[in-house]
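Got a structure for you, written out below as structure tokens; questions coming shortly.
Every protein chain except one is present and positioned as in the full complex.
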Amino acid sequence: MEYASPRSLDEAIGLLSQAGVDARPMAGGTDLLVQLRTGARRPELLVDLKQIPGLCGIDCGSQGFRIGAAVSGAEIGECLPLREAWPGVVEAAELIGSTQIQGRASLGGNLCNASPAADSVPALIAAGAVCTLIGPAGRREVPVDDIVRGPGETALGEAEIIVDFRLPRPQDGTGDAYQRMIPRTEMDIAIVGAGVSVRVAESGECLACRVALGAVAARPIRVDEAAAALMGRRPDSEALEELAARASAAADPIDDKRGTRAYRTRVAGVLARRAAEEALRRAGDRWAARSQSS
Amino acid sequence: MSEKSTEGRPLKWVGTRPVRPDGVEKVTGRARYGADFARPDMLWGHVLRSPHAHARIRRIDVRRALELDGVKAIVTGDDLPEIASEQAFVGEEPTDYRMLSQNVLARGKVGYVGHAVAAVAATTSAVAEEALRLIEVDYEILPHVLDVLSATADDAPLVHDDLCDRKGVKKNPSNIANEIEMGHGDPEAAFTNADVVVDRSFTTQAVHQGYIEPHACLAEAGPDGQVTIWCSSQGQFMVRGYTAKLLGLDLAQVRVVPAEIGGGFGGKTTVYLEPLAVALSQRSGRPVKMVMSREEVFRATGPASATRIRVKIGATKEGQFLAGEAWLDYEAGAFPGSSVAAGSMTIFAPYAFEHARSHGRDILVNKPKSAAYRAPGAPMAAFAVESVVDDLARQLEIDPIDLRLQNAAREGVQSSFGPRYKRIGFVETLQAAQEHPHYDAPLQPNQGRGVAAGMWFNAGLQSSAAVMVNADGSVSVISGNPDIGGSRASLAMMAAEEFGIEYEKVGVRIGDTASVGYNDVTGGSRVTLATGKMVVEASQEVISQLCERAAKVWDVDVKRVHWADGKAKVLDDEAIEPLGLAEIATGAARTGGPIQAIASGSVRGVGMSFGVHLCDVEVDPETGKVDVIRYTAFQDAGRAIHPSYVEGQIQGGAAQGIGWALNEEYVFDDSGRLENSGFLDYRMPVASDLPMIDAVIIEVPNPDHPYGVRGVGEAPIVPPIPAVVNALRAATGVCFSDLPVSPPRVLEALDAVS
Partner (left out) sequence: MSKRHVTTTIDGEGREFLCEDWQTLLDVLRDVLMKTGTKEGCGTGDCGACSVLLDGRLVCSCLMLAAEAEGRVIETVEGMAEGDRLHPLQQHFLQEAALQCGICTPGFLVAARALLAQNPDPSEREVRFWLAGNLCRCTGYDKIVRAVLAAAAEMRGAEA
């Protein structure tokens, strides 16, 4: 196996398309190097993306945020404006692995590893994140929702890579949150994950809601039926229970070493409800802060 | 043997907390562990492992692998000598040498996924791994059994069809490798007199010791037949003995140099790699280094047995235990030798029973051969019996500690495993728990408190130590037991105490097999106890030599000389200036040469250590997640030589037990392949999973040790499982009989009652 560390997107795409299926892009390597070690993958060429300016850094503009696809979880956690705007996305990114893993793990890698249990993905879907892809055929923008096809399978074309993720500036009354269930407190892969973002009017009426679940299907899923339970009303406990029930109903998980089907189904609802409660609380806090400052 | 009591004698070091002698090298990265050795021109060895749970090996073709550039040697089962059936003494679990040899490298048949089939040595680790892929093995797959129930079914496939009993007589074909029974009285009759009888069954899953250091060794075989092995293990003499036996070498030809050991907990009281590394070195003529991956550690070493245990206890309505009976089935793995005997011995040991009986069965399954794990066999038994005692306390409406106190074993009581107890500290330990503020601290909703007790023996076994006085008056101690958790410090403290000198003046080295007398493994909570006793005896011998030398210098009768405060003094003549260690040592050349002594012995007088743990848990009723929020562990240490290391043993054992209770388990798929062979999915507790673990040391001196020491290494893992599960019951009202009490299992049980 060979390692290359291109300095530009063109160079990276060139290397990847030349080597074809035998090449893999690498960001933090926290999935890839484990797969190498266990023999699950044997690429001929690893193309390190971390030296390419377009995949590094976080920009916080008036329109919104651009997060480089290779930016580490630790850097994301340190970006206060992003945390302020999208606390659910940041908390999901920060849940990935340990402090050591945080030093390397990227959003691009978390998404493209295409695990159904990837923590940042439901949060990004709930927040409405869009990613920029570049490949031999050029550039395109795709919602995060549409990237993962199934375990280990993505919608990326050959030699195509994710360059960055875009999030808007949150509108007034927006709140998001991510919750996951693991048997330990840290260092575990989600048995269930739930990301929710909401936008509420000052009156408390829910104007927009997105719910996404991880580890309960072959890929992270968006559950619009569950979101609909809150829409157009002031979310009371009845509405939240409805959301939970619909989230559970949408779950179609497997039994495996990490959890049973029945457990995952049941807990999907619980976590969707808890994430929604937290997102609503954050949205309410935003209104409160706004009225205080004005 | 002089049995000097320390009662009444003021102690300067015992009970203090000095920095351990090997501390600095361990915090600076200089200490060398098993994988830290290298030799010029060294080869790397790797093992080919079975992908099948049970299969006959029809043929192994290594030709293509041998052709690979850089491959220097390959060994398969045909290359190792056939070993006759003979009982080996493996520290804590019984093993037969023939079986041990087959576990190290399969002959004819593989018994579990991960079973070693061939070993390769090559110039680099990568080439050796590549060579493994080129070895062709023709397997005939056989039906397999993966648990006690299917292994004991009438038509079960046989893991072995040629088992012999201890006397070498062939047994009827069955997967029950061994059956034992022990106890006294007639429990069956006594149950009829009981006011209450609780009879429950429990299951536990296989768990791994989880030491952070994988097995590793470096071996060098010379053309003269001399063999040197550098490795980490719980006993350099064990490695020497087993390797020599398995390869047909003389013990004197084999020298084992102990590396620092990165955790063992019983799992390093046997060999896996060493005989292979030596065989590869013999064939290649070059040193061979082998290091297991974490996945290999999970698949091919360790685990503690999965078990099914049924316990029945009958009591009067006043709470007196009348009779107990237990049936214990332990999975041995693919070779005989689980810890079921110890489980059967300990299960009723904490209590005084007029009628007690346990029936144990050692059962073969197509899983890795079980290995000792801290208080082998006892935690599962304690889970069962302490859950039943908790039930009795509830049914009888008696405080659970009062119930245990009422029935607690004490001096003179007939133990369920045979001997009568000498002085033990169970009652004091229970009382300390009952009086502790933790016991009646308030709890919040969804929280519960559990209490549980447990015991473990202190093995004595064979130990040796050498003590020598250096010319400058410092003292060197050589021990033959690897230091897993600070035993160098305890040995140095005992020596300093005997000599009456500063702790810093004592150096402790762990000797290789050629530089110190034989020692049994570091295990059985025995090092501070038994090797410590040898250090004390050797020190006393050296002190009497020092007195003799001083008498020579003064030309007085040695009977008038005694040793105090690090000096020889003449009892009845104040005018004679006392002689210190350095003064006597400097002049040793004129008084008879170097001063040293060796003590060796088979230390008898097995002690007991009892523990009582209090655990508070909080349950998330919607997800079934259980958090341990407060934990206090009480243990009789006899006497704590270095209290920090005693506390450390208690805290570490408690943490392992908590992990065993909550989340740790081997998960096999139907084909017998372990699905969670890494730390990410084999869920040992991480720092954020645990609260501080308060360790409370009780000191009821052991009458058989000069300082009153009891071994403390193992007992702390015995009470945690039932303490956690009893707390969970208090929090939820639900009885749990199956481990682990992981979130899915807890939620399912909660749903079932609501």
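Chains here go by letter, A and B, matching the order in which they are written, and residues are numbered from 1 within each.
By our rule, a residue touches a chain if its C-beta (ideal position, glycine included) is under 8 Å from a C-beta of that chain, and two chains touch if they have at least 3 such contacts.
All values reported here derive from a predicted model rather than from experimental measurement.
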_Looking at the full complex, which residue from B:260, B:274 or B:498 touches the chain that isn't shown here?_
B:260
_If I consider the whole complex, including the chain that's not displayed, which of A:58, A:101 or A:231 touches that chain?_
A:101
*Determine which one of B:169, B:692 or B:752 touches the chain that has been left out.*
B:692
*Determine which one of A:29, A:68, A:116 or A:235 touches the chain that has been left out.*
A:29
*For chain B, enumerate the residues touching the unshown chain of the complex.*
17, 19-20, 22-24, 26-33, 35-36, 38, 126, 209-214, 260-265, 291, 293-294, 484-486, 642, 644-645, 647-649, 651-656, 678-680, 684-690, 692-693
*Hey, which chain A residues sit against the chain that's not shown?*
1-3, 5, 28-30, 33-34, 36-38, 46, 48, 50, 72, 74, 97-101, 103-104, 185-187
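One rule holds for everything that comes next: only the chains that are shown with their structure count from here on.
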_Distance between the centres, which are taken as Cα means, of chain B and chain A, whole angstrom_ = 44
_Residue ranges of chain A in contact with chain B within the complex_ = 38, 181, 183-189, 191, 256-260, 262-263, 266-267, 270-271
*asked:* Please output the residues of chain B touching chain A within their complex, sorted ascending.
replied: 295, 622-625, 627, 662-663, 667, 675-676, 679-681, 683, 685-686, 688-689, 742-744, 747-748, 751
